[in-house]
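The other protein chains are all here in position, but one chain of the complex has been omitted.
Coming up: subunit A.
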Amino acid sequence: MDEEPERAKRWEGGYERTWEVLKEDESGSLKATVEDILFQAKRKRVFEGHGQVRLGMMRHLFVIIDSSRSMEDQDLKPNRLTSTLKLMEFFVEEYFDQNPISQIGIITTKNKRAEKLTDLAGNPKKHLAALKKVVDSTCVGEPSLYNSLNCVALPSGTEIKEILVIFSSLTTCDPANIYELIKTLNALKIRVSVIGLSAEVRVCTILTRETGGSYNVILDESHFKELLMLHVKPPPASSSSECSLIRMGFPQHVIASMSDQDAKPSFSMSHLDSTGEPGLTLGGYYCPQCRAKYTELPVECKVCGLTLVSAPHLARSFHHLFPLEAFQETPLEEYEGERFCEACQGELKDKSVFTCLACKKVFCVECDLFIHDTLHCCPGCMQTDRTS
């Protein structure tokens, strides 16, 4: 990781047994096996994406961030909260990058209360600004899983299908029986996934199991990032959700130049209920159905309920439907040929190498993941395409 936060003085950090990391694990002790399992999971994720599954493209995701006392723990540097928020910023950007027609909302919970940081919206800027603000807040009290879940489930009803909880504390302070709430969530078909920052908590296990979400606990910061990125990809749509056609509007951006005398500045409809500073703007997107004006896309029209997107947005989610096919994995010993990764030009040192089925180029594990997760197209194939 290039952006590793500058670590505090060595003696301020927790007690670390650094020599154990260096230990060779021939005996198959704990570290080796768990890492092996993790590696398998990593690969599996790549494969999983390639089944013929329907993906939910229009995502409505609420992220609940624990900001209770335990977030001050320094096992992530400089502390859990700062680290989490930093990763969250990254996550929000990535999320909108890969799910352009989706929306996100953020909730924090501390001191036995839940606070809605941002409402469901498709605009990354607003979320990023809100996240930046939280950094300075103090972490106090206990979180309340019930309150924060309730905060999501109650008002908006059917719209939301996913909740991601980043849970650091080992306790939760609930005003009522949480199992009842889990049943409600289940009935509403809301998937709740949890990323734990300290250890596996039973109530979260049940919560995720009942609602069909995933539950992961981080090992360190890079693993945390990896887990977060798992949630960037749209989840497979449950077979029960009916396949419906969605009406969408593709509004054109009308730019009124300042020189145009007829142009009158006007408010965007999205400012109606937001508390942000209302700005008068000249141009904007106009809903093709009711002519309501919006400054940003994607958005759901406040007047007629039409989903407004722009064509490039849609195009970007295309690769989720037609992902790059998985590369073939072969053990290094069996591989004959040049021992260089086609992408990074580094030497192949891992246990296995990966071959693109189309162009027969060879890649290392890291590049394989990078190609499938980020590029979505094989550099080898691109090259051959151009030359031919």
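By our rule, a contact is a pair of C-beta atoms (placed from the backbone, for glycine too) under 8 Å apart; a residue touches a chain by one contact, two chains touch by 3 or more; residues count from 1.
The definition used in the following text is that contacts and distances are computed from a predicted model.
A.B. asks: Refer to UniProt and select, among "5-demethoxyubiquinone hydroxylase, mitochondrial", "GPI transamidase component PIG-T", "Enoyl reductase (ER) domain-containing protein" or "General transcription and DNA repair factor IIH helicase subunit XPD", the name of the complex member that is left out.
C.D. replies: Record says "General transcription and DNA repair factor IIH helicase subunit XPD".
A.B. asks: For the chain not shown, which residue from A:D75, A:E296 or A:D350 touches it across the whole complex?
C.D. replies: Missing-chain contact among the listed residues: A:D75.
A.B. asks: With the full complex in mind, choose from A:V152, A:I166 or A:V201 the residue touching the hidden chain.
C.D. replies: Only one of A:V152, A:I166 or A:V201 touches the chain omitted from view, namely A:V201.
A.B. asks: From the list A:N216, A:S268 or A:S352, pick the residue that touches the absent chain.
C.D. replies: Counting the whole complex, the residue in contact with the absent chain is A:N216.
A.B. asks: Residue by residue, what part of subunit A touches the chain that was omitted?
C.D. replies: The missing chain touches subunit A at positions 14-17, 29-31, 33-34, 37-38, 40-41, 70, 75, 170-172, 174, 177-179, 196, 198-203, 215-219.
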